[in-house]
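Shown here: the complex without one of its protein chains, the others still in place.
Going by the order they are written in, the chains are A, B and C; count residues from 1 in each one.
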Amino acid sequence: MSRFRVPGRGRVNPDRPVTFRFDGRPVQGCEGDTVASALLANGIHLMGRSFKYHRPRGAVAAGSEEPNALINTRRGPGRAEPNTRATMQEIWPGLEARPQNCWPRLSFDLGAVNDRAYMLFSAGFYYKTFMWPRSFWDKLYEPVIRAAAGLGVSPSEEDPDTYASRYLHTDVLVVGAGPAGLAAARTAAEAGLRVVLVDEHAEAGGTLLSEPQARIAGLPAWDWLTAELAALKALGVRVMTRTTAIGYYHQNMIGLCQRLTDHLAELPADTPRERMWRLRAARVVLAQGALEKPLVFDGNDRPGVMLAGAAQTYLHRFGVRVGDRPVILTSHDSAWHAAFDLQDAGAKVAAIVDTRAAPPAALAGEAQARGIRVLAGFTATATSGRLRVRSVRVHPVSAGTVGAGEEIACDCLLMSGGWTPSLHLFSHTKGSLAWDEDRTTFLPADTPEDCVIAGAGRGLWGIAATLADGAEKGAEVAASLGRGASAPALPVEGDRTGSGTSHTELATDRSPSRARAFVDFQNDVTAKDLRLAVREGMRSIEHVKRYTTNGMATDQGKMSNINGLNIAADALGRAQPKVGLTTFRPPYTPTSFGAFAGYHRGGHFEVTRRTAIDPLAEAAGAVFEPVGQWRRARYFPRPGEDMDTAVARECRATRTAIGMFDASTLGKIEVVGPDAVEFMNRMYTNPWTKLQPGRCRYGLLLGDDGFIRDDGVIGRLAHDRFHVTTTTGGAARVLNMMEDYLQTEWPELDVWLTSTTEQWSTIALNGPRVAELLRPLVEGVTLTEEAFPHMSVAECTVAGMPARLFRVSFTGETGFEVNVPAPMGPALWQRLAEAGAPLGLTPYGTEAMHVMRAEKGYIIVGQDTDGTVTPADAGLTWAVGKAKPDFVGKRGLARPDLTAPGRRQLVGLLTEDGTTLLEEGAQIVLDPAQPVPMKMVGHVTSAYRSEAAGRPIALALVEGGHGRMGETVHIPMPDRTIAATITGCVFHDPENTRLKLAAPGGDA
Amino acid sequence: MLLIHCPYCDETLPELEFAHAGEAHVARPENPSAQSDAEWEEFLFIRRNVKGPHYERWRHTHGCGRFFNAVRDTVSDRFLATYPAGAPRPSLASLTGESE
Amino acid sequence: MTRFNAFNLVRHALTGNRNWTEQWPDAEPKAEYDVVIVGAGGHGLGCAYYLAKEHGITNVAVIDKGWLGGGNTGRNTTIIRSNYLYDESARLFDHSVDLWEGLSQELNYNVMYSRRGCMMLAHSVHDIQSFKRHIHANRLNGVDNRWLTPQEAKDYCPPLNISPDARYPVLGAALQERAGTARHDAVAWGYARGAAARGVDIIQNCPVTAIRRGPSGGVIGVETARGFIRAKKVAVSASGHNTMVMDTAGVRLPLESFPLQALVSEPVKPVFPCVVMSNTVHAYISQSDKGELVIGSGTDQYTSYSQRGGLPLIEHTVAAITEVFPIFNRMRMLRKWGGIVDVTPDRSAIISKTPVQGLYVNCGWGTGGFKATPGAAHTLAWTVAKDEPHPINAPFTLERFRTGRLIDEAAAAAVAH
Partner (left out) sequence: MTPDLSAPGPLAESAAAKLSLAVPCARLSLRARGAAVAPLSAALGLTLPERIGTRASTAAGDTEALRLGPDEWVLHATPAALPGLLAACAALSPEHPHSAVDISGRELTLVLEGPRAAELLTLGMPRDPDSIAPGEGRRTLFDGVSVVLWREADTRFRMDIWHSFAPHLASLLATGCAELAAETA
C-alpha cells in the first residue's frame, strides 16, 4: 500500500494494483486512480512546470479544471498526446506519463531561470522590447520566445486510432451527474421523457463521491447513488460517463465528447477512441456544479498548495491523504471539513487559518474537539519550499493592518476562496449573467436557449438544496414539455452547507510589487500583472485578459477568471458587474481534433465519386485526377509512357482512328413540361424555340451579372423535353440556380427539372472511323450525314442497350456521345472496346480531351473563363440570342464596364519560336522591357503540345485581344521572355471538315 | 446548427438539410432591360443586411427541394417564421407580438 | 508617452513596474472634431494615427460601441500576405506588407510581425493553373510568390502530408516568404497609443446611433449614446456593423455580414514553421508565438450577428486540418470563437468616398481585413484628409458594383481571402 493511501477510504480498488510510468519511473496505483491521485498516493506532488516562469507545480485541483498537472500521455507508437490533465487521466497498466515543459528534468529545469528575472517578464513585456535591431526579431528574439513557450510536444506520428460521431435526439439532456443532475434526470424520466444524463468523470455522482458522510433518504450517500443509478437505468435514462458536454450550440444542440478507450489497458476491436455526439434536446438542464476559487497570495502556487475541495476528493474518492501535516487556508466554511476529514484519516492538521475574524462557532467547536489549532482573522503572506511547500507564513489582520507573522510548517496547504458556478456552457448560449453580491460571483440569468440551471450552478450549496433544486428543475422542464411530474423532497443527513467571503489578493505586509500571488497558474499571471494592465490603460476586462493572458490557459479561466475579475475591478475602482466577465468559448475542456473529425479521415475525409466505368479505367492502369468530388481518368499510360507521350498517343489515335472517353461526370438535367422551351429561353442565352426535337445546340448560361457560369450541349428530345448537359463541376450549382429561378421568379411555368447526371453512363466516341464502329451496333437511327447530322440526338439502342445517342464533338472529329443507363456503362465500354479494337480504338482521358478541344478553340468554363468573362470576351457572341426580350444575364451584359473597350478577350497564342510550350497562368505584357511592376494585359488560360497543330498552342485572355490578331505579345518568365503571336482560337481544321460523317463504306 | 421549420414538409429539421439562399423579397424586375444601371445594381448587390429580424430565403435542399422564406433574428439566430415562396411577408409586429 | 525599449523595461522592473503610465487615455467626447472615425479596430485606429502623423489632422475622435480592438481585429487568425491576383489587390496588400515590416518600430510597439511565409496548397490541376497565374502576376507586380513541388512544400513545412494517396493529394504549393502573422491585439493597442500620443481622442463604449447630415446633404456629425458630436468628416470602419451605420446616412452598401469562426489548439512547442492555406479542403493554419495552432474556418452559410457559429463547420475545418496534417489528430482544440465579417459581392473591399459629402467608408474586408490593416488605414487616412482616394485605393470604389468593374478575387481564382 502506498504511503499516503488511507485504508478503507475511497472508491479505488486496493486489490487491483496498477503500475504505470511517470517521469521514467514505475509508479503503483490502484484501479480507479487517476494519474494525479496515484502520484499523490505515493507522495509525489511535483507534476509539471508552468508556462512562463517554469515554476514547479503540483495538482491544485482534482478535476478537469486542473491548470498545473499537465502531462504527456502515451500508449506506444502514434498514440501520444500533450497537455493531458493528470487529474482526469485514469491509470492503466503500461500507461506512460511524462512531464512537460522542463529540461533537463522535472525536478531541475533550466527554464526556471525566467523565474529569477520575473520583474522583466511583467504583463505585456514583449510588446515593449525586442524591436531593435529590426532583423533580430525574425532571427533571434522570436525563435527564442517560441522555444520557451508552448507546453507539451506535438504528436509526430499518424494516429492509428479511429474516432466516431453520432446524432442523438432526446427530450431532456442533463449535464452533470451530481445530486442536482441525478434528481433532475430522475424527475424528468419519471414524467415519461427521454432523458440523457452525462458526466465528464469516470463515475456518476459528482460531489456525492466526495461526501460519503451524508445520508440521503436514510441511505449512506454512496448506497443511495447506486440505487439511484439503477433506478435511472430502469427508467431508460441514458447515463453517459467520461462524456464531456463541450459546447452549447444553437437551439439546444450540444456537442458531447465521449472518451471510450483512454482508460483501458487493451484496446477493444471496432471501438473508436472517442465519439462526438451531436445531441439535440428539447430541454437542457445544466447541473455542472461550482468551481472552487483559489486564494491569491504570494507563493500560492507551490506543489502541495491545493484546493481544499480537491483534497477532499482525493481523500474520499481515491483514498489518498494529500499530506501528513496540512494547513488549511480558507475564507469559506467548506474547507473546514477538509481539515476534519483529513485529521480523521490520520493527518495532523497544523492549523486552520481562516481569513474571517469570526468563522461559525460550530466549526470552531469541531476543530477544538479534534484538537486542531484555529487562526481566525488571519492572512497568508508567503510560502516556502522549492519542489514542495514546506511552510506558510500567516499573520493576524485587524482593521486592515497585518500583524506579526508566524511560519507554520506543513507538507500541504489546502486553500479555499469560496465557490463560483461553472458558467461555461451557459455562457456559450450567449446567456446573460447577474452579479450576486452576497456570493461575490456571477450567476446565470437569461438565455435565448431552452435551458435551465440547477444546483450549485446557480449558487445553491449543500446536497439537500441541490437535490431539491434538481428535482424541481426536472419537474419544471417536464411541465414545459406538457408532462406532469412530482419532485419529492429527500431527507439529507450529514449535509455540509456553508458560506464564506471573497477576496482579491490576501492582505500582506510585503510590498505588493514583490508579491508573486498567482491568479492564472498555468500562464503565470499574478495579481500585480493584472494591476499593471489596468495601470497601463487596459480598462475592459477583455483588454486585461488579452494583455496579461489571464484566463487564456488550457483551463480556460476555470481557476482564474473570477479572481482576475475581482482584482481588475478593484484596480479599476469599479463594481464587478460594470467590468463584466470575459466570454467563455467552446469547448468546455480541450477536445481532440480527432473527435471533431470523426469518421472524416483518410479515404473517408470526403466522398470520392466514381463513375460506373471507373473500375475499368482503373484496371486499364489509368492515372486519375480529382475534379470536384469526382475522380476522372486523366490518361491511360502504357508501360514506359509518361503523361506527354500517353496524351500524344491518345490524341493521335482519336484524330486518326477512334478515341473513347468516359464523359459520365458531365452534369445532366432533364427539363420536362409544356413550358420547357420557355424556361430554356429564359435561362440560357441562346434561342431555343426553333430548335427541333432531335436536334442539339451549344447552350451558354450566364449569371444575372452577365458573366459566364456554365455551358454544355443541350438536346431537344421532344417538344416538351430537353436533355441539358452541364460542366462536371457545375452540375449541382446549375440545377440549384435553375430551381431558384423556376421556383422563385417563374413559378407559373409548367416545367420540372430532374437531375439525370447519374442516370446515364456517357461514352464519347470521336474519330474518323467512329461510324464504322457504331453502324453495326446502333439500331433505330441511320448513321448518315443526312439522317443524323452533326448536333443531332436520338433515342435508340446501342449494342442492344437503350440509349440516347448524341452526334456531338468536343474534339473536332466526327463525334458521338452514347448515353446508356448507368449500370450498363461498363458493359457498353467493354463492348465498344472489343468492337473498336480492330479499328484502332483507344481510350483517352481528360488531358487528351483538353488538348483536342483546345486545338479546336472550344473553351472550358472555369479554365478559359473565370467568373469575369462575358460571352463577347470568350468569342461566343453567336450563342447569344439578341432578339430575345430577356434571359438571365442580358441586363447584366449591358452594364458600362461589360461593354467598355479594352476588355480581356479570348484569343489563340503561338510562341514565335514554334517550340516553346507556354505555362498556364503565365502573364502577358506588350512591352517586355518595362520595369516591375509591369502592365499586364492578360494571361495564358490553356497551353498544350499539339501534334495536330504541329507545335505548342495556347489560349489566352488578352486586353482587346480580338483586335490584336497577328500582333506580338511577350510572356516574361523568371528566366527569359517568350514572344508569341496572337491568333484566332482554332488551331485545327478551321473549316470543320472533319466533323462530317463518312458515308457508309467510304474512306474515313 | 439551427433548427428550421420547412413550411412545405411541416417539419422542424436540422439546418444541414437546408441551404441559405440570401435575402427574401428581392424580386427580379419584370423587364430587366428597362432598368437603369443603379436599379440593376440594387437588384444584384444591395442588401439590407439587417441586424435583427431578417427576411431571407432558404432551400430545403436535402428534403422537399423547395425554396421558401423565413424571418430570422440575426442577433439570436432564432426563426420567427417560415412561409412558402410567393406568400406575402408577415409583418414584424405579428411575429414579435409587439404593437407598432 | 513612455518610450518602450529594453532600458525602460529594466528601469521600470527595478521599481516594481509601478510607474508605467496609461498607453492611451479614456477620452470624453468633445463637442466637435475635424474627423470622427466610427469603429476603433485596427483600421479605424490606424486611420486616426496616419491622419495625425502624415496629414497633421489631430482633432480626431475614434468612437467605438465597445472596447477598442474588440471586433475582427481581436478575432482573426492574424495571417498577413499579399499574393493576390489582381493588380489592384496586390498593390493594396503589398503596400500593407511594406508597412507591416516596419510597424513595430514605427509605433514603438512590438506587434510581433512574424515573417514566417505562407504556403497555399494546390490539390488539383485547376489549383495549379490558378496558383501559377497568381505567381506570374505577382512576380510581374514585384510581389514575392513562388512555386514549390510537393517535396519542397514538405521541406518547408514538415508536418505536411504529401502522400499521393491522400483524398486531396498535395500537387504543389505557392509560397510567399514575405507573408506571415502578427499579434493582433498589439496592432490595435499600438495604433491607439500612437494616435493618442498625437492628440487623437479614443472614445470606447459609446455606440454611434446615427450619422447626421446637414441641409446641404453633407455630413455634420454623429449621434452617439453620449450625445451629438459635430464633425466635419466622418469615416466609417465598423466591419460587421457597417451596413447599420451607413444606413443612417442613407448610403446603402453591397454587403452581407456572416459569422466566421476560428479556433486554437492547446499550446505546444514549435512544430509548425509557417502559414498554410488550403482552399480546396477549406482550412488554414499557423502556430502562434504562444505555441497554439491557430486555425481558420470558413463562414457559416447564413448572415448573422450572433457571433456563435455552428458545430458542423468546425468539424469540417478540423477534419480538413487533420487530413493535411495527420499528426495533429491527437492535438486538442482549446478554444473556438466567432466574428462577424462583412462581405462584398466580389470579395474585395471598399475604401471610398460616398455620395454624401464628408462621409467615407472602409468596409467589405470579408475574411481578409487583418492583413490589410496598415494599408487600409493609411489609404483611408489619405482619402479622408484629401477628399480623394490614394492611387492605391482608387479602384476600391462603391461605384464598381454599378458599372461592373469588379475586382473579383474570388471568382478569378476560387481563392478564399
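Here, a residue touches a chain if its C-beta (ideal position, glycine included) is under 8 Å from a C-beta of that chain, and two chains touch if they have at least 3 such contacts.
Quick caveat: nothing in here was measured; it's all calculated off a predicted structure.
Among the displayed chains, contact with the absent chain in the complete complex occurs for A, B. For the options A:Asp450, A:Asp720, A:Asp886 or A:Glu912, the residue in contact with the chain missing from this view is A:Asp720.
Note that of A:Ala479, A:Val607 or A:Met965, the residue touching the chain absent from this view is A:Val607.
Where subunit B meets the missing chain, the touching residues are 1, 8-11, 13-14, 16-17, 61-66. Hidden from this view is one chain, which touches subunit A at 164-169, 268-272, 278, 280, 599, 603-604, 607-612, 630, 670, 672-675, 720, 750-752, 754-761, 821-824.
To be clear about the criterion, only the chains that are shown with their structure count from here on.
For chain pairs B-C and A-C, the one joined by more C-beta pairs in contact is A-C.
Averaged Cα coordinates give subunit A a centre that lies 28 Å from the centre of subunit B.
A separation of 30 Å divides the Cα centre of subunit B from that of subunit C.
Computed from the mean C-alpha positions, the centre of subunit A lies at a distance of 22 Å from the centre of subunit C. The residues of subunit A that reach two or more other chains are 249-250, 253, 278, 430, 705, 892, 895-896, listed in rising order. Annotation for subunit B: residues touching 2 or more other chains are 1-2, 15, 19, 37, 40, 44, 76-77.
The touching residues of subunit A, counted against subunit B in their complex, run 249-251, 253, 278, 280, 430, 448, 704-705, 736, 739-741, 743-745, 747, 885-886, 890-892, 894-896. Residue ranges on subunit A touching subunit C, taken from their complex, read 51, 79-83, 119-120, 122, 125-132, 134, 137-138, 142-143, 145-147, 149-159, 161, 163, 165, 247, 249-250, 253, 255, 276, 278, 428, 430, 511, 513-514, 528, 532, 535-540, 542-543, 546-547, 549, 552, 554, 556, 583, 585-587, 590-594, 596-598, 600-603, 605-606, 608, 625-627, 705-707, 862-863, 866-868, 892, 895-898, 919-923, 925, 932-934, 936, 939, 941, 972-974.
Here subunit C touches subunit A in the complex through residues 4-6, 8-10, 12-18, 20-26, 66-70, 74, 87, 91, 102, 104-105, 108-115, 123-126, 128-137, 139-142, 159, 167-169, 183, 185-186, 189-190, 204, 265-271, 281, 287, 289-291, 306-308, 310-311, 314-316, 318-323, 326-337, 400, 402-406, 408, 410-413, going by the rule given at the top.
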